[in-house]
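Of the protein chains in this complex, one is absent; all others appear in place.
And now, chain A:
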Amino acid sequence: MCLGIPGEIVEIKAGRDDLAIVDVVGVRRAINIGLLGPDQIGIGDWVLVHVGFAMSKIDEAEAAATLEMLNGLGQAYTDELQALAESDIS
């Protein structure tokens, strides 16, 4: 729950500037970007996602390092990814 997972913004929902689609290691899910502000985020940006919300904008190097670290966590990360894959927010 406390794990921040890096995701790349691939789409911002039309008519909902607080909703975006992120790609997290191949899994595409909707997240809320309302905490960052619509003018702060664009397609191709990387964000750190906590429980369905983008909490901070990060650069690609940080995203890669974080993903690598998460991979090393084993079960905790697998569980979090599984939970994210089952998430269906709107």
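Please note the rule applied: a contact is a pair of C-beta atoms (placed from the backbone, for glycine too) under 8 Å apart; a residue touches a chain by one contact, two chains touch by 3 or more; residues count from 1.
Operating definition for what follows: contacts and distances are computed from a predicted model.
Participant: The hidden chain: which UniProt name fits, "Membrane protein", "Teichoic acid D-alanyltransferase", "Na(+)-translocating NADH-quinone reductase subunit D" or "Hydrogenase formation protein HypD"?
Facilitator: "Hydrogenase formation protein HypD"
Participant: From the list A:Val10, A:Val25, A:Ile43 or A:Leu73, pick the residue that touches the absent chain.
Facilitator: A:Leu73
Participant: Provide the residue numbers of chain A that touch the chain removed from this figure.
Facilitator: With respect to the unshown chain, the touching residues of chain A are 1-4, 32, 34-37, 48, 50-53, 55-56, 58-62, 64-66, 68-69, 72-76, 79-80, 83-84, 86-90.
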